[in-house]
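Now for subunit A:
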Amino acid sequence: MSEPVLSVRGLKVYYATPDGDVLATDDISFDLERGETLGLVGESGSGKTTATSGILRMVSSPGRIAGGRVTLDGEDMIALSDEEFRKRRWSKLALIPQGAMNSLNPTMKISAQIADVVRTHTGAAPDRARVLELFQMVGLPERIYEMYPHELSGGMKQRVCIAMAVALNPTVIIADEATSALDVVVQRVVAQTLAKVRDALGVSMIMIGHDMGLMAQMVDRIAVMYAGKIVEIAPVADMFARPGHPYSKILIESVPSLTERRPMKITEGITHDPRNPPEGCIFQLRCPHVNDGCTKPQPMRELRPGQTVACHRAEELEGAHV
Partner candidate 1 sequence: QNVAREDTVIFDLDRTIKDPDNFNWFTPGTKRMHGAHQTMWEPLFILNYNTGALDPWLATGFEANEDSTEFTLTLRDGVEWSDGEAFNADDVVFTVNMALENEEISSREASTIRAQVASVEKVDDLTVTFALKEPNPRFVVENFGVRIFGSFLIMPEHVWNGEDPATFAFNPPIGTGPYTFTSAATNRAIWDRNDDWWGAKTGFMDLPEPQRVIFLETGGAESRAQLMVTNELDAAQNVGVGTFEAIAAQNPNVIAWHSDYPYAASDPCARQLEINTTVTPWDNPAMRKAVAHIIDRSQIVNVAYEGTTVPSETMFAQYGSMAPFIDAVKEAGYGLPATADVAAGQALIEEAGWTKGGDGIYEKDGQQLSVDIHVNSASTEYTRTIDIVVEQLNRAGIAAKAVPVENGVFWGEVLPFGKYEMSYSWLSCGSVNEPWASMGRYTVSDVVPVGERSPGFNNTARWSGDAAAAYSAIVDQMADLTLGDPEIPGMVAEAYQHLDAEMPFIPLVQAAKLLPMNTTYWTGWPTAENYYNHPFFWWNHTHQIIHNLEKAG
Partner candidate 2 sequence: MSDALLDLRDVRKVYGDPDTGLVALNDLSLTIRKDEPEIVTIAGESGSGKSTLANLVLGFTRPTSGQIMFDGTDVGNASAKQMKAYHRQVQAVFQDPFGSYNPFYRVGHVFDMVIRNFKLSSNKTEARQMMEEALNAVGLTGDDVLRKYPHQLSGGQRQRIMMARAYMVKPRLIVADEPVSMVDASLRASILDVMMRLRDEGGISFLYVTHDLSTAYQVGDRILLFYQGTLVEHGKATDVISNPQHPYVQLLIDSVPKPDPTQRWQGEIILPAEEELRTAHSTGCRFVPRCPHAQPACSAALPPAYEVGPRGHRAACILHAPPPQA
């Protein structure tokens, strides 16, 4: 296997709050291979966006990066100065933000917002043709060149963000819930667009979301996050066929089916206070299979080649329903 294009080791991002630190992203590690799409899933608040901002070094007060290492293309990102790192942003590491609806400057034309990132990183503003080429790549009509964000629909804005992300041929694109706010039809169009440019440009991608259905459609590997920790990483086929962690199982099984009506899985319990994670397994308060061993630390371990999991009962529970 070649060297991963992006490698994250022990990343910790904490938010200070009046009642102590929120361990929003706590000691996560993963690799992103060249040309691969990695899905990062987890329920709302599990720290997906926070992990992204940690990688992009965009954690602002009250948050802070409490530790960890990020290597991009063999370069240690943590060691770079702010100014150096700024130059790496977008040219190597682009972001399709969560909520593209609000991610475009309302008082700037679409074209200008694409142009300014190109100008900043290459020194020259792109000509009209280049911008239109980008529009075409994501299936946007030419007429939006002169338009302002509010004149576009949500799906179009999302695609503008995609166009912007690929403008500089970055090495890695992080798509943070690029489609969750959209209708299914539009979501499908946007997802397809994303897949198309990814394949055309050969970029590596991290796709963040909580919709397992969409993940099944789009990604090569999946990392499951729960309460700031990654609990399982597996190739997408393995993940759906043989999820190793009870939480992964729940995620997969709670996707309602369109083909058969069956009683739904009900999981009870409330996620722990993110400031006070329990000792040992992070999921123990909601896990249906909890036992005494769960209070011991649960390191990630290889279940089978390519599939790692943080559960001491993984083998034992395999095949069991939640």
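The candidate set was assembled so that all candidates are chains of the complex that A comes from, given by their letters.
Everything below uses one rule, namely that contacts are C-beta pairs under 8 Å (C-beta built on N, C-alpha and C of every residue); 3 or more make two chains touch, one makes a residue touch a chain; residues count from 1.
Predicted, not measured: the structure shown is a model, and the values here were computed from it.
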item: For subunit A, as assembled in this complex, the candidate in touch from 1 or 2; value: 2
item: Residue numbers on subunit A that touch candidate 2, as the complex places them; value: 43-44, 139, 141, 153-156, 183-189, 191-192, 210-214, 216-217, 236-237, 240, 250-252, 254-259, 261-262, 264-268, 270-271
